[in-house]
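One structure is given here, and the rest of the page talks about it.
Below, a portion of the complex is reproduced, with chain positions unchanged.
Letters are used for the chains, namely A and B, taken in the order the chains are written, and counting of residues starts over at 1 for each.
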Amino acid sequence: MSGSSFGKAFQITTFGESHGPAIGVVIQGCPPGLPIDQAIIRKALDKRKPGKGPASTKRKEPDTPLILSGTFEGKTTGTPIMIMIENKDAKSTSYIDIASIFRPGHGDYTYQQKFGIRDYRGGGRASARETAARVAAGAVAQLVLDPYKIKIQSYTIGLGGIRTSCFDADAIEKNPFRCPDMEAAKKMEQRIERVKNQGDSLGGVVEIKAVNVPAGIGDPVFDKLDGDIAKGMMSIGAVKAVEIGAGTAAPEMTGFENNDPLTPKGFVTNHSGGILAGISNGDEIVVRVHVKPIPSILKDQKTLTDTGEPTLISTKGRHDICAIPRINMVCESMLALVLTDHILRQKMTGNDFRPIF
Amino acid sequence: MSGSSFGKAFQITTFGESHGPAIGVVIQGCPPGLPIDQAIIRKALDKRKPGKGPASTKRKEPDTPLILSGTFEGKTTGTPIMIMIENKDAKSTSYIDIASIFRPGHGDYTYQQKFGIRDYRGGGRASARETAARVAAGAVAQLVLDPYKIKIQSYTIGLGGIRTSCFDADAIEKNPFRCPDMEAAKKMEQRIERVKNQGDSLGGVVEIKAVNVPAGIGDPVFDKLDGDIAKGMMSIGAVKAVEIGAGTAAPEMTGFENNDPLTPKGFVTNHSGGILAGISNGDEIVVRVHVKPIPSILKDQKTLTDTGEPTLISTKGRHDICAIPRINMVCESMLALVLTDHILRQKMTGNDFRPIF
């Protein structure tokens, strides 16, 4: 069944395992005539490339995207676009010792239960490596969003229990965590160093925003814009919670406090996160995702072998200490995919975007 | 496009507006031979019926479900099951004054932007009334779950800022909020009374659990079990955040703390919420949803007319003060729908459930 496909109008289908020959994506529904080249995809992939910050693995993923169909003379043709990334730095030997042991916090046990067989090398299909295909697809989606001047940005508002206390847009690119609070970023770095020395790992909180999204996209009643965003974000391996707008703070308010008043200048507040009744209202789309700590750690943990015998395991492969900031780009890509899907779907209603403010 | 459909193997399609002649659902993929009658559906609908607690509208919805297809001599036949509920207590006159005004916190403005036309009566398609169709479908889904002894239960852990501080399963049915903490329930009641007198409204937090879900359901990589749950829950009108297992607390832990160790007796902890890499691990499925306060309030709020003129609005129709406890049953139904869909999907892998503990 189509479990590896996402979207309806703009639909991606990903394939590939961490240590197989390649991963990639087939994109259906991309409009024809959009300018495209390898550099656009590569630039997006570079943003999730490992090895930059203190939280990242040293595994080198050159991540050269090969565009193998759906384009002609530098433009999309309207037919399926296939983008493939070969797995060049995959050392399977690192993983043989976990062939018969279920790593806690990973999908080893559940894949085995589901399929009765699993490619244990590096997590196989469950590896975060799979998200590179999403990022490649997200870069193509952004081509559809560009004419609307829709821009998507993510930043880190929590890492290892440290939360930001201010928002300085300029700070985001000045620290390795995409944190908009330089003070918090420093503490995050210290926290990572300490935890790294303990052979442990950390999680964090990412906020993603999209501006210039026209009012009117998103479908009643199941394919709500926030419904699809929630699915898209939660489908990223490490994500354990998704918030839209006020999110978990919404139930703390009364209706009067939470409702966003409309004025000729627009909405006074944005507790809705830019989405009302599942449809964009023209305000900023605001999403937050909560990312669990990387499950692969150097510390010994209790677990079972695949025959049910108790054992201890500690991870020896190359792993990030924290999914941040690499996961940020994946979140941006998922948001781009959802918005593109719904922008195209809206074309079928025949209703132009005519905002009243 | 199929925006009002949910699920792939067990697929529901809902229709209907709050003040139209009827709402209902077509269910595709229900296995044949399951015992079914009106009473099963009615019993589920009664759990979301208004008018029981202090937070509920006085609108009477008899909610008599008519099973109009897909059954024969008390059993499902494998063909589409259509269940319809007529809208008998819908007074459109209450809503004429909002025909040209956008109510804050509602979908009025966004529907208008999307479609250029809207059925303004009672929110039309965006009304919470639509969720009755989900509950009817959820009751059918539960028939598929019964042989697995899968049970789904919801309870309220927050309302109007008041959070529970203990879990007493016996308390749930003993107060009007399905709150497992009688002390908290009392405070919730007081809070509601006060806010009601102020013409305002409240939100809350619901936790939903499913037990006896076999390990192995959920599909890589987009149709993850938690991905589909997140979409299902977020597609409920008032929901602004969805958590799985540790949820927003996961990023506060280290990997060592968050990982759930496996032992021959099962998982030691359940921070995963019963889902690893998008696939059930046999432990309890744990979901939390954060519900915004009801947007319809008696207080005056700033807004616009549909020609962009500033105005004030206060709601005069019959409305709940809080979506809890009615939304709880909707959440249970959405979880039942997702689990049923994936239980059926798993049959196609040909892999039986063979848990190691």
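Note that in this section contacts are C-beta pairs under 8 Å (C-beta built on N, C-alpha and C of every residue); 3 or more make two chains touch, one makes a residue touch a chain.
What you are looking at is a predicted structure, and each value in this text was computed from that prediction instead of being measured.
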Practice problem: With 2 chains shown in place, count up the copies in the whole assembly for me. | Solution: 4
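Keep this in mind: only the chains that are shown with their structure count from here on.
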Quiz item: In the complex formed with subunit B, which residues of subunit A make contact?
Solution: 1-6, 8-9, 14, 102, 104-107, 109-111, 113-116, 123, 125-126, 130, 158-161, 195, 198, 200-205, 214-224, 226-235, 237, 240-248, 250-264, 268, 271-273, 275-282, 290-297, 299, 301-304, 306-308, 310, 345-346, 348-349, 351, 353-357
